[in-house]
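A single protein chain has been removed from this complex, and every other one stays in its place.
Here is subunit A:
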């Protein structure tokens, strides 16, 4: 049975913890709003890029002179998994979920006899993966010092992926990140970057429309120019989605923690009061029985 003093100390310490989690929740809420705004601001660019590329890509689908980024290297022996996670913990299952998805994919690829290489973006993903897949990790990029993810950060990663591809270090590249749906739901997502797939959008229905387009320089050159850019854009979008998801996950995790701390304080307080009363009662009994004995 803990003494009254112990209970008092525990209540004080849980209260202190609650204050911290509460503060973290509020910080996450503020950051989430900013992250969401950034993600929304980036959306028009990515969407335009995609629709233009889809338009162009239709013309090149299945042709021999299609750029390598679209047609692939011809085999799929070596896979590069780009795992984008957060730099910090204390955000619920956010990092674990992404790492789990990546790990499952890596395991199934290894079981099929393929070679797997992993590029980690974010420290936490590496921490989660290194235990059983550490020897596959070729590089870890940390964005620790970066406060708000800028396009230059994404561009750097994009260029790295491209230079690996040009050196024929891998055949297929998949990007892992969490899509932000709402504060309570972030969906871990795997997206194939290389070879690039484009959904046949409106572009296919209006084939006539694309043919009246004039291109300068010609279509092939534009496509060759845009595909590498698209990689960076996709990475950027993933990083922004991730940033919003991370804050959302942290917000709900910290909300839970605050509530749990509140429950705990209630329980401890009841315990404390009960024990205090018991002590008073015993003291009274002692006094009364002492007086009776006289």
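Here are some notes:
By our rule, a residue touches a chain if its C-beta (ideal position, glycine included) is under 8 Å from a C-beta of that chain, and two chains touch if they have at least 3 such contacts; residues count from 1.
Going forward, contacts and distances are computed from a predicted model.
One chain of this complex is left out of the view, and of "2-oxoglutarate ferredoxin oxidoreductase subunit beta", "ATP synthase epsilon chain", "ABC transporter permease subunit" or "Two-component system response regulator", the protein name its UniProt record gives is "ATP synthase epsilon chain". Only one of the listed residues, A:142, A:168, A:225 or A:263, touches the absent chain: A:225. Which of A:27, A:49, A:141 or A:190 touches the hidden chain is settled by the complete complex: it is A:49.
Only one residue from A:74, A:113 or A:217 touches the chain missing from this view: A:217. Among A:94, A:126, A:176 or A:236, only A:236 touches the chain left out of the display.
By the touch rule set out above, subunit A reaches the unshown chain at residues 38, 41-42, 44-46, 48-49, 52, 150-151, 154-155, 209, 212-217, 221-222, 225-226, 229, 232-233, 236.
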